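Here the complex is missing a single protein chain, while all its other protein chains stay put.
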Amino acid sequence: MKKFVVVFVAFMFVVGLCSTLVAQDRLDTIKKRGALIAGVKDSTPGFGYVDEKTREIVGYDVDFVKAIANKLGVKLQLKPVTSASRMPQLVEGNIDIIAATMTKTAERAKQIDFSYTYFFTGQKFIVKKGTVKSLADLDGKRIGTAKGSTSEQNAAKALPKATILSFDDYPQALLALQQGKVFAVTTDESILANLLGKAPNKEQYEIPDIQISDEPYGLGIKKGEKGFVDFVNKTLLEMEKSGEAKKIFDKWFGPNSPTPLKRGNFKITADK
Amino acid sequence: MQTGLDFTVIWTNITYFFIGRFPHGALGGIALTLYLAVISCILSFIGGLFLGLMGISHNKIIRYLSTAILNIIRGMPLLMVIFWMYFLLPAMMGGNVNESWTVIMALTLFTSAYMSQIVKAGVEGIPRGQTEAALSTGLHPWQAMIYIVLPQGLRNMIPSFVNQFVSMIKDTSLAFIVGVSELTHVATQINNRTIIYPTEIFFFIAVIYFIICYAFTSLSRWLEKRLAWRR
Partner (left out) sequence: MLKYQFDWSVVTSGKYFEWLLSGLYTTIQLSLVAIVFSFLLGLVIAMMRMSNAKPVRWFAHGYLEFFRNTPLLVQIFFWYFGSYKILPTVINDWLNKTNFEFGAAVIALTIYTSAFIAEDIRSGVRSIPKEQLEAARSSGFSYVRSMQYIILPQAVRITIPPLINQFLNLTKNSSLAMTIGVMELTYQARQVESYTFKGFEAFTAATLVYVVLSIIITLMVTYYDKVVLSPMKAR
């Protein structure tokens, strides 16, 4: 039997090597296909979620890739991804671009390329009102978040004694909080605010002013697609200039939206 | 948090439960669950036939190979098979594999292993005398298998195939993990949006799965009786 295991592993190895073959310019592929395939969240209110009436995925992230698809003159095709599945999906070529509340990190930048920051937020917590005054109140507790997210890794760093429970997506973590299964839910403030905005009995919860990290979001693109990255960055800058970026922000997070956030002095600019 | 059960969440989302984003977007929900199950079932029948026949081959190496494949597949959780496919298929196909196909391939590979056992048992259930008779009339062993043994064996296998189809329907729920919008995924999406109705939503889809699976289980039992009767 051992022999077969060896053969099996060797086979898998060869298959793995094959993956390094075949290269083509993404921009050409997209134009030829006539569609931009974007990986978006489908359960993150505000950024990418299914609208109850139209049954379509909508949100801040979706509007950005829609603008890029329009600029390219192709259709937009959305694929739901999770925090854990988005990078493998991109690297394996199933999607052209990630627009899924993804924080730019040095670790991730080794695997994929990022566009300029198109959204800026920081990681905070949702807790039952009045239970948390400082970060110390959270240590040693059970904290819910989503698999494969930076939130998970930041929380583990900031709260070494806490038990971090990772769910498939943030709403499940919120559900666990509502049912008392976790003490707090942690992720980016923008996501938390939207989660809370949608939640019933939201008056029982709050987001205390405890921030454990900065979270600049970038669109993810496969490594080595310089043409495509440049195109996306150019489009982002144009959107900022024309005011479209601000319009999208206001649509989802402006003063009249269900979850107002402050854009402050954030503007899409070229990274240094 | 106890508020009593409120099933209105089911009715307001009923279209989504049944067909997902179709016709404006991809097919989903129950329709996709059935689609995945039917396609994978057909493919794994073919796969199972191959593996099963390999398992009763006279060639030692082929038999050996089939045992190895069987042991590896049956030793793995289906979830692991799905992750492997998810990981390897795009690599082998040079990118851009539809997730539905990832899941179909995983289900096919996984179920073929079980189907092959059914094929093997079905063929072995046919008296050897039949093969011998066929061979003595000058048929090649493969011809004897295809024209004489398999058709009879297949009839005995039908109930087991239907049972396997039921397992398949249940297994499609794992497609949720790679973001294929079948029934379970659709249910978690709705649950994620509405947040306070998990009991109603998961109970509802459990009942839906039950109705579908039970119908086929009953069919399999009926077939078993009917086919056994005629023999």
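When the chains are written out, they are named A and B in that same order, and each has its own residue count from 1.
The definition used in the following text is that a contact is a pair of C-beta atoms (placed from the backbone, for glycine too) under 8 Å apart; a residue touches a chain by one contact, two chains touch by 3 or more.
Keep in mind that this is a model prediction, so the values were computed, not measured.
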Report summary line: In the whole complex, of A:Q111, A:Q204, A:S242 or A:T269, the residue touching the missing chain would be A:Q111
Query raised in the report: In the full complex, which of B:I10, B:M76, B:A121 or B:L154 touches the chain missing from this view?
Result: B:M76
Report summary line: Given B:F22, B:F50, B:Y64 or B:F202, the residue that touches the chain left out of view is B:F202
Report summary line: Omitted-chain footprint on chain A covers residues 1, 5, 9, 12-13, 16-17, 19-20, 22-23, 83-84, 87-88, 91, 111, 144, 147-148, 153, 165-168, 172, 175-176, 179-181, 222-224
Query raised in the report: Of the residues in chain B, which ones touch the absent chain?
Result: 1-5, 71-72, 74-80, 83-84, 87, 166, 169-174, 176-177, 184, 187-188, 191, 198-203, 205-206, 209-210, 213-214, 217
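Heads up, the rule we're going with is that only the chains that are shown with their structure count from here on.
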Query raised in the report: With chain centres defined as C-alpha means, what is the inter-centre distance between chain A and chain B in Å?
Result: 33
Report summary line: Touching chain A in the complex, chain B uses residues 1, 12-13, 15-16, 20-21, 24-25, 68, 71-72, 86-88, 90-92, 94-97, 99, 177-179, 181, 188-189, 191-193, 195-196, 198
Requested in this report: Could you pull out which chain A residues touch chain B in their complex?
Outcome: 1, 4-5, 7-8, 12, 15-16, 18-19, 21-22, 37, 42-43, 45, 49-50, 52, 54-57, 78-82, 85, 88, 92-94, 168-169, 171-172, 174-175, 178-180, 198-200
